[in-house]
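The other protein chains are all here in position, but one chain of the complex has been omitted.
Chains: A and B, in written order; residue numbering restarts at 1 for each.
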Amino acid sequence: MDIKKPAMSGTLESCDCQVTVEPGSGGVDLTLESVVINQYGNAIRQVTMSTLENLGIEDVRITIIDKGALDCTIKARIEGAVFRSVEQFDNIPWGGAVRE
Amino acid sequence: MNDNKKRLRRTMMFLNAQSPGLIRDPYIYKADSLMFDLEDAVAERQKDAARFSIYHALKRIDYRGCERVVRINGLDTKYWKEDVRCVVAGGCDAIRIPKTERAEQVKVVEAAVLAAEQEFGIPEGRTLIMAAIESARGVIKALDICEASERLFGIALSGGDYTKDLQTAITGTGIELMGARQNMIIAARAAGVQCFDTVYTDLDDMEGFRNDVKTIHLMGFDGKSIINPRQIPIVHEIFTPAEKAVVFAEKVVREIEDKASKGIGVFTVDGKMIDIAFYDGAKRTIALAKAAGTYKGEL
Partner (left out) sequence: MINAVGRDIPEEILEQTGKEIFQGTHHFDGHTYKKDGPMTKCVIHSGGSKLVDSIHDVLVKCGIADGMTLGFHHHFREGDYIVNMVMEEVHNMGIKDITICASSLGKAHDQLGEYIDDGTITNIQSSGVRGKIGQAISEGRLKGLAIMRSHGGRVRAIESGEVRIDIAFIGAPTCDDYGNSRGIGGKSNCGVLSYAMVDADYADKVVAITDCLVPFPNFPAHISMTKVDYVVVVDEIGDPKKIATGAAKPTTDMRKLMMADHCTQFVINTPYFKNGFSYQTGVGGASIASTISLSKVMKERNIRMRFGVGGLTKAMCDLLINDQVDVLLDTQDFDLAAVESVKNLNHFRISAGEYADPFNKGAVVNKLDFVILAALEIDVDFNCNVVVGSDGVITGAQGGHPDTAAGAKCTIVISPLLQGRIPAICTAVTTVTTPGECVDAVITDYGIAINPRRQDLMECMKDVDLPFTTMEELRDIAYSIAGAPEKVQFGDRVVGIIEARDGTIMDIVRQIKKD
């Protein structure tokens, strides 16, 4: 998949995170801000990388502002932003590119 | 038949599928069923995002025995088909169809659910269905709806929309809901499925809530829709057979079985006249107590 245009998903509410994706300039460029950066910063980066990998995204500028979201929410928000950026709202590859 | 069809469903707690803080661990409040909402609780522009939230929540979060029901969007929207794909793939236990008025609607959803089970490798028949009835026409067609699918485990009344359809309003007296409640429980029992009552929205009036629950319990309802964890203990208390009732039921079952072998059909237990007709009800009482975790006997 290729990121076509900027898109965002999620909120800044407690336990949620806001993810913004934009077309990248080669590679995955992740900017992460988190209220639990010390304790879970690396875990969040890992989840982000594997989610993008599953989606087949190699080129993206992604910004995450995290307010203590669990892994499942981070994944959901990344996927939400990505599918919005490619404007696909049906026939989502559940269990395929979108997976646990 | 799916074993889960007749499971205990005294409480069904509504949750916004878009709210990560809420869907994270609602099971600590011990509702029997959790109802994740993709419909009214989720804004139009967030319908897509909500699906990713619910998919991952269903796959990842351990709901510890609570049934996971998802309310999909109405069949008159462009969202419901993808909703079905998403939540069946996620492994939800049941789908709730809003605004059901015709058996046809249940069959359409059933077909979509089957297709999704096949597409995503979910055991066929695993996903159950329930229908929410929110209009006069739905109430009239209740029996047809109940009989529309083997997967359908029950129907639920959505009082807010129903009373608007009747051109009245929720008053707290229950008068405006009488017709719907009566018709629905009768239809559900005739079809052999469960029946659930509508939400009670006044969280400050716990007395009123308690009376409401007592009423529907006496009418025969299987459970109630819940909007706040505070309501759960009250419903469970009223819907769980009291110890006295359980002890009596045990006696009834034992006596009926014992007397049947002796060819005796009518007798008294604790001064009450009992015959074979009481058997099922007594067994149900014990089953209910067992499911509620309060049964300490050996039957």
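Going forward, contacts are C-beta pairs under 8 Å (C-beta built on N, C-alpha and C of every residue); 3 or more make two chains touch, one makes a residue touch a chain.
From a predicted model like this one, the values you see are computed outputs, not experimental measurements.
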> Of the listed residues B:6, B:24, B:210 or B:259, which contacts the missing chain in the full complex?
Replying inline: B:24
>> If I consider the whole complex, including the chain that's not displayed, which of B:74, B:174 or B:229 touches that chain?
In response: B:229
> So which bits of subunit A touch the chain we can't see?
Replying inline: 14-15, 35-43, 67-71
> Can you list where subunit B touches the absent chain?
Replying inline: 24-25, 28-29, 61-62, 228-230
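FYI, only the chains that are shown with their structure count from here on.
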> When the centre of a chain is set as the mean of its C-alpha atoms, what distance in Å lies between subunit A and subunit B?
Replying inline: 36
> What residues of subunit A sit close enough to touch subunit B in their complex?
Replying inline: 9-10, 13-16, 69-73, 75-77, 79-80, 83-84, 89-92, 94-95, 98, 100
> Which part of subunit B faces subunit A closely enough to touch in the complex?
Replying inline: 19-21, 24, 48-49, 51-53, 55-57, 59-61, 81-82, 85-86, 89-90, 120-121
